[in-house]
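All protein chains but one are shown in place.
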Amino acid sequence: MNYQGILSDIYNESVKKQERGEVANYIPDLAQIDLNKFGMALVDEKGTLYTCGDAKEQFSVQSISKVLTLSLAFRLVGDDLLQRVGVEPSGDPFNHLSLLEQEQGKPRNPLINAGAIVVADILVSQLKNPKETFLEFIQNIANDPSITFDTKVAQSEKKTGFRNYAAAYLIKSFGNLENDVDTVLDFYFHQCALRMSCEQLVNTYYVFANRGKCLQNNPYLDLAQVKRINAIMLTCGFYDEAGEFAFEVGLPGKSGVGGGIVALLPDKFCVATWSPGLNPKGNSKLGMEALEKLTTKTRLSIF
Amino acid sequence: MNYQGILSDIYNESVKKQERGEVANYIPDLAQIDLNKFGMALVDEKGTLYTCGDAKEQFSVQSISKVLTLSLAFRLVGDDLLQRVGVEPSGDPFNHLSLLEQEQGKPRNPLINAGAIVVADILVSQLKNPKETFLEFIQNIANDPSITFDTKVAQSEKKTGFRNYAAAYLIKSFGNLENDVDTVLDFYFHQCALRMSCEQLVNTYYVFANRGKCLQNNPYLDLAQVKRINAIMLTCGFYDEAGEFAFEVGLPGKSGVGGGIVALLPDKFCVATWSPGLNPKGNSKLGMEALEKLTTKTRLSIF
Amino acid sequence: MNYQGILSDIYNESVKKQERGEVANYIPDLAQIDLNKFGMALVDEKGTLYTCGDAKEQFSVQSISKVLTLSLAFRLVGDDLLQRVGVEPSGDPFNHLSLLEQEQGKPRNPLINAGAIVVADILVSQLKNPKETFLEFIQNIANDPSITFDTKVAQSEKKTGFRNYAAAYLIKSFGNLENDVDTVLDFYFHQCALRMSCEQLVNTYYVFANRGKCLQNNPYLDLAQVKRINAIMLTCGFYDEAGEFAFEVGLPGKSGVGGGIVALLPDKFCVATWSPGLNPKGNSKLGMEALEKLTTKTRLSIF
Partner (left out) sequence: MNYQGILSDIYNESVKKQERGEVANYIPDLAQIDLNKFGMALVDEKGTLYTCGDAKEQFSVQSISKVLTLSLAFRLVGDDLLQRVGVEPSGDPFNHLSLLEQEQGKPRNPLINAGAIVVADILVSQLKNPKETFLEFIQNIANDPSITFDTKVAQSEKKTGFRNYAAAYLIKSFGNLENDVDTVLDFYFHQCALRMSCEQLVNTYYVFANRGKCLQNNPYLDLAQVKRINAIMLTCGFYDEAGEFAFEVGLPGKSGVGGGIVALLPDKFCVATWSPGLNPKGNSKLGMEALEKLTTKTRLSIF
């Protein structure tokens, strides 16, 4: 497959686009990003890397990090995790807290904010130095010690993330949060504030396309875990647009409000896009389109 | 009307009751109360006081205080209050936060927790020393400087009131809270922790039966304000049992999880009951029954 | 009290108004009404009638009829009615069916459509000739055999009332409807299609202001029943604007999308207004304002 040619075509089509969506403005530090950025990276089953555009520029991965905390929690507590968080799509644009209240503090899945907060609580309980250990976990998978948190973004979210506080306190009121809200959210805001480039993202998420082994062939997850995490990404990875992404793209993946998306085809490739403009559902507009083009041009998808 | 005879009859019927409901257990300091307590006080239009049972014993008024903070806020900001909180019944047992989320942070009415938190925020913004000024306001109406907060109960709620934190942060996320969540809830937990007896309650709430003037004939609210506060009590004063209370009792009133209820018939009387056992909807079981008996025996109600 | 003078003042203020809301357009036969109609009638405790404007002109009473079917059902089955329908405000503008589904087919109260459909089902079960008997019941109370159904309006609603069919089938799916949906809705659409004038309305609803006795002093309901029906009107009579009406007007009452409103002060008066333009919540715009003026000018309300 001529991945480089395909990426170049997509790049050329994408940079001409006028309609780029809008940058997330509720996190002050993200609102400054240049709307014209566009990058893409793909690593194939042999580990060969293909890139285009701003593939080396780091950005705030935000919710994309939820797959990584989930993976680490899965390693640490296994299926016990499923006692505290579900695996069903939430399918609801507006009412995240309503659903959480209705289901008595057990979040629908680990990729919505409430679910990721419970996963963060598990990591805080399990790890002595949660932030440090989590960062090392990623650096190891990616074989890249330069990956780090943007503490300024983390602080910014701590001051304005009232809805995450509301979710965490609601979960706590139902007895599904072991640690202090402030401690858990400090970890949560740091995980969201990870800075990575498209290249670093594919180097990391390659593990989910490669049956649990990283590019250096070290095992991080077993096959059953990888399958299940991929299944959660497919059904829950794009907020209330998960069905649409499965329908139009057909790959497990995860997006973040920083404008990044990572997706993968098991045994074939892992791909990441970055374009900061979001569509009304909070997913990168050009990124979604680029991945649609990729699966159309390659005729490859899980379906 | 032979109020003393009627109160004595109700007292005699009530103390025999075995089925007394259950004491609120989510506030540790309230869980200790003796389930056998029963008191009642009534002040008629001439200011004559009638009592029975434990009418002089103080208890935690909890949500009953919401009518008093509402009154003070009404005095301070008038109808501007209605920009930030509605006057419709919430009618919903479970989903207080769901409703709040759906209605974008504007609470349905000032007598549900979310609404009272917004009212507390208004008082915190308007007053230099909110707790002190609010306490004086009540002491003045009741002509009784011995009324005070139970700071131990307030502290207890501060440590366990996670759902109130969730509500406050959700309201703040929608921009409907001016002050810090901690500051507002500190005030809110103190207002709930007011200790008053049935006697003190009727001395205070007499103002709502007497067109805004207290027993000493000092004006605190104008007629339009009193009418409107009474209307809110009738439609919203008993959580999701407001319709039931209007249907069976037919008086404006307000209950609290400490087991108190206060109710009134304009131009006729103000009455308070205390029995700590709650029905499944969170209202005092014997108190509800006692008030039903009162309106049946007197054949008096607003309807 | 100079009721005639007050009505004349209200009339003069009302007819000048430009902002009159919009006529209900979802029932084709109601969409033709002249927006400039305005009438008002009041009968005081002595039975004296006061009128202004189009008080003698008949219109489609629509939901106002729900109080009358409720009264007849109450006479026939007493408190058993409460097994099948609640007495709590629904407080929800949009989600009537959601609530009904959530509460498993037991409507919140008898004055929302779903509740009135259950009441209609009770009447269909209890009566040999439900439509005829119901009509006679009203004619007798009003002492006016000219009151009748507008069968053209009833047919019109039968063809377009899909949401009422949805509600009835949902209720039936939960086992809370004894008869065929078509039979029940035939009755329901007829009751809504009653034609009455403001004069006829106050002659009928006087029974709720007069402790259950009509203008001819015949008893129809006992005091307990009247109190309870008045309580339901106050808490549930104006869709999701019930709190607002209690807050601003302070009388038990019921509105209909035909533009009519009836309200009453126990032992004092019964009043009806008609102005076909509705506010966004489906209540007559000028009617609401007229009743607000009435309670302001008379300084009379239940609170």
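The letters A, B and C name the chains in turn, as written, and every chain counts its residues from 1.
Simple rule for what comes next: a contact is a pair of C-beta atoms (placed from the backbone, for glycine too) under 8 Å apart; a residue touches a chain by one contact, two chains touch by 3 or more.
Since the model is a prediction, treat every value here as computed from it, not as a measurement.
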{"item": "Shown chains that the omitted chain touches within the full complex", "value": "A, C"}
{"item": "Residue in contact with the excluded chain [from A:Arg84, A:Arg108 or A:Lys285]", "value": "A:Arg108"}
{"item": "Which of A:Ser14, A:Thr235 or A:Ser255 contacts the chain that the document leaves out", "value": "A:Thr235"}
{"item": "From A:Gly39, A:Gly53 or A:Gly86, residue that would touch the chain that is not displayed", "value": "A:Gly86"}
{"item": "Footprint left on subunit A by the chain that the document does not show", "value": "86-92, 108-109, 223, 226-228, 230-232, 234-236, 240-244, 246-248, 250, 252, 266, 299, 301-303"}
{"item": "Absent chain, residues of subunit C that touch it", "value": "94-98, 101-102, 162-163, 165-167, 169-170, 172-173, 181"}
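Just so it is clear, only the chains that are shown with their structure count from here on.
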{"item": "Overall pattern in which the protein chains touch one another (line/ring/star/complete/other)", "value": "line"}
{"item": "Relative to subunit B, chain with the most remote C-alpha centre", "value": "A"}
{"item": "Cα-centroid distance, subunit B relative to subunit C, in whole angstrom", "value": "32"}
{"item": "Distance between chain centroids, defined by C-alpha means - subunit A, subunit B (Å)", "value": "47"}
{"item": "Residues within subunit C bordering two or more other chains", "value": "none"}
